[in-house]
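For this view, one protein chain was removed and the others were kept in their places.
Going by the order they are written in, the chains are A, B, C and D; count residues from 1 in each one.
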């Protein structure tokens, strides 16, 4: 079972690496955007899916990454690769800044505070000179590896593909660790978690910071891929779309969230032909999907084994001790 | 004696889990019937199926000659069956008085009934009167249970179904509640009672059912059940 | 001209709009804990249906609809949109009432997109100009001007708020609404038809939003299919600031937000006013995590 | 690993030309007017036998005036292997899109967008045929100076174009000896500018210059008049649309000033164009219809001169354009690929119609 899963995963990765050879530039670009969303949704999944903190301003971290890289590369002529750790650091700090005042808040108050932070970041970007105000920053140089300049669609596709794979791996491993479980305990019952000796403050901040770092990574690559960034890309709507992908796919479920990311990007593209009807259809589709799959398309399963034992209550079941959480 | 409620071969599920398995039971007018059974046997599910919270997959539920299958819960309440659920389920953010008023929702047009009902509840449980304006969520567990029972009575039940009313209550209150149940019954309300405190329940009840894995495995008068070895071992103690 | 007072009036007007929408937001939240992101779109829908009806009765270019006609348009529109609110609840929200809360948030976004783009298809993407204009008459108070329309707007939202509050606190239906918010299945055990009460809530919410929508069309003069988005967001902010779920809180939150933005525009400039508004909101919530009037959630171990 | 757009991109008997415009969103009215004009031009060209013995075919992509949408749309056009691009309405979305085309070495003729940031990028693929923001700012400032308006309030909406125009307007006003008494930004999605107008009123400006787009411009104008703010109200070409009069109401719109390159209606010799447009679309041409028409014709002209769809040759031909006669303008490019001379005028609304003021 598990082996089968591993094989199909490997196959998927290989297909993803071959795809650029088969797709035209347009679809390659759409797919690249999907991969950006995969990274973003993985990050948000930690905060919303694992820890259960509703974040309506996640695009802010995407912005922190994008602007940090853009500014360091254009104004200070840094190498792209050096900007990554700095962006991650800034994002982690931003995550903690958002996190700290929200620690005492319960879900919906949290939602508005994160929304507020997201808006503040966007408005700052619009108004500050260093962020190029509303026209943003453009002419961001291409990253180089040795003497090779990453500039084609394919180059960026592969770059974000690798980052997407890494982020999936990171989120998977964190999720299946002591830290990841603690996040889930907090989501399920904060007080009970605290009673079990889990320091909710520290873990919530860690969750925000980790989510922020992943989001910033997407932002950094976004900056060099687009070569131009503007505040409009980091609006509330962007935050909502990322959240949409996470919930649509299935909160806390890594494959689910990947599917969610693909849907949220690809569906509107497929619907382009419908012109004016495009977003109406998209909206209706969202409603229908949620009605039929309220837990998301591929929800996280917590009861891993088959439930045949449930009818015959007295049957004991001590054959299999190992269990993938 | 007139049969009031009759369940025939009822099957209820939670998703794929089967909680009631061809369950049949009958309650006559004016009786107190006790429902005994271990944890997870399906006692609460039986009540939930009667009150419409769980829809049976098959089987018949007959109330005063009418089928209750598929009738929504609020209609069932209007027809005189009131279910005081396990875990109290009081409205924590509302005051004691408001909780009681909602208990009389089906009598909302009858202001006098509501007022008198609240008075009666306060007479029954003076502790509630002291806290009439307090949010019910701040009450202690026992106080909440008292509120839950009085709220059920506000709906003027013909059949009152109580799910573990003594859970979490001080002994003196349990005695009180048992007395009150008897009293309510005397005034003409039929009662279906789930109790882990089997001793008290069987002392109160006319008849009892023993339920196991969603099925009735024994039913008889309370006096007979009290002497049964199996019941003594599992529910009464030597 | 007394600038300080004038700014105060400007803020009150903006705040009154926020309040009206925040009321519906808070009500719907109060009962099913749904952040109804589509709520702003009922405001938009109200504006458009009002526009269609007004255009119909005023004919092309005619400007005198008569007070009675306008009143009728208001009522009819609000009822139509109220019914639309019920319809949306029935189709998009009811099947998800028992689902995780975030799922229903997503349907709300879906509904919002659907309403916006359906209106776009129906009425076009560009701005529509409202067929009636307001008189500019008004009062002067120590040099600051306030028009009768503005006074009417503020008084009306205050009255609606009071009425709603009485409804929720004193009537049995209002109590049932609050009880449903706490425990739906326990409510059905009280003989409450839970769905009917939820429908009623959506009706009232959409009804009020539609009223605000027409008022906005009349007051500002133009409407378009995205008009509900920003104001919906602001109303959400106002509702939370006031203490979400609390009727008076929504009203106060709306007014406070309007005033903060108004003074913020004056003293800091339009581009920073939102930073000020959100900054105040965040700071406030840090010290009072449940908003201005929100009660602390009772939770016992 | 670049130049993905080059190569065989005029296969068959068609030449594919990309169009990048906001055909949805707040600026869709102007966007659609521009598209109409381009279609009209193409129809004429094709019925005259096409170019290089082939017919022109348009591939339209919507940028919605949104930078991210524009980038995706631009990539889509690149992947369709278009020969060149005509379009570009909002500078904010044209900026990133122009980078995509530059990377693919596809020439772009920008028909409307005119922020000074566009030529600053130094792309040899980018050709701008609308007058630039600094000239526009200058014409506005000069007008104020002529009328003796010294204290000027400037308001923008934070879009790339509006901010640029506001910055240059401030500079020009101050160089002209005037004073910028307010420099404010608004959020174009909002409707209530009451407190901003109160602030203006208390500052008693001689003139107010709003540099954003018409939707917000109309509302602001209306509230400007309602509040009774002093001085005249001027807008930039982002607000040059009949819609602004509609929104503000013709009463409030009276005396509104606009800095813009004049519409076809005002151009001598454009009657034929206006009539054709009207009979085809049952609408008056929009403010940027003529420019769009010119852009398309300029491209065809360049294709003819290059005698090839090869991009390097096309670029060269465009660059070497000499006195191309379009409707209301003669196009020649500076070394920055911008117009050698711009053509800004001040228009004024009289009786609900735009009239040429200066």
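Quick notes
The criterion applied here is as follows: a residue touches a chain if its C-beta (ideal position, glycine included) is under 8 Å from a C-beta of that chain, and two chains touch if they have at least 3 such contacts.
We take it that contacts and distances are computed from a predicted model.
Protein name for the hidden chain, per its UniProt entry and selected from "Pyruvate synthase subunit beta", "Thiamine biosynthesis protein MoeB", "2-aminoethylphosphonate import ATP-binding protein PhnT" or "NADH-quinone oxidoreductase subunit D": "2-aminoethylphosphonate import ATP-binding protein PhnT".
Considering B:6, B:75 or B:127, the position touching the chain not shown turns out to be B:127 (whole complex). When the full complex is taken into account, the listed residue touching the unshown chain is A:182, out of A:182, A:214 or A:229.
For the chain left out of this panel, the touching residue among B:132, B:218 or B:234 is B:234.
Summary of contacts with the chain left out: across B:30, B:59, B:72 or B:87, the touching residue is B:87.
Residues of chain A in touch with the missing chain: 170, 173-174, 176-182, 184-185, 188-189, 191-200, 206, 210, 302-305, 307, 309-310, 315-318, 321, 323, 325. Contact between chain B and the unshown chain involves residues 14, 17, 36, 38-40, 86-87, 127, 138-143, 145-146, 164, 167-176, 178, 196-200, 233-237.
In the analysis below, only the chains that are shown with their structure count from here on.
Between the chain pairs B-C and A-C, more C-beta pairs are in contact across A-C. Chain A and chain B have Cα centroids lying 49 Å from one another.
Each chain gets one centre point, the mean of its Cα atoms, and the points for chain A and chain C are 32 Å apart. Looking at chain B, no residue sits in touch with two or more other chains.
Across the assembly, chain A contributes 126-127, 276 as residues in contact with two or more other chains. Note for the complex: chain D touches chain A at residues 1-2, 4, 24, 66-68, 71-72, 75-76, 78-80, 91-92, 95-96, 99, 103, 115, 117, 121, 158-160, 163-164, 185. Those residues of chain C lying in contact with chain D across their complex are 1, 3, 6-7, 10-11, 13-14, 17, 125-127, 129, 133, 136, 216, 220-222, 224, 226-227, 229-230, 261-263, 265-266, 269-271, 274. Residues 24-30, 33, 126-127, 133-136, 138-139, 151-155, 226-230, 232-233, 276 of chain A touch chain D in their complex.
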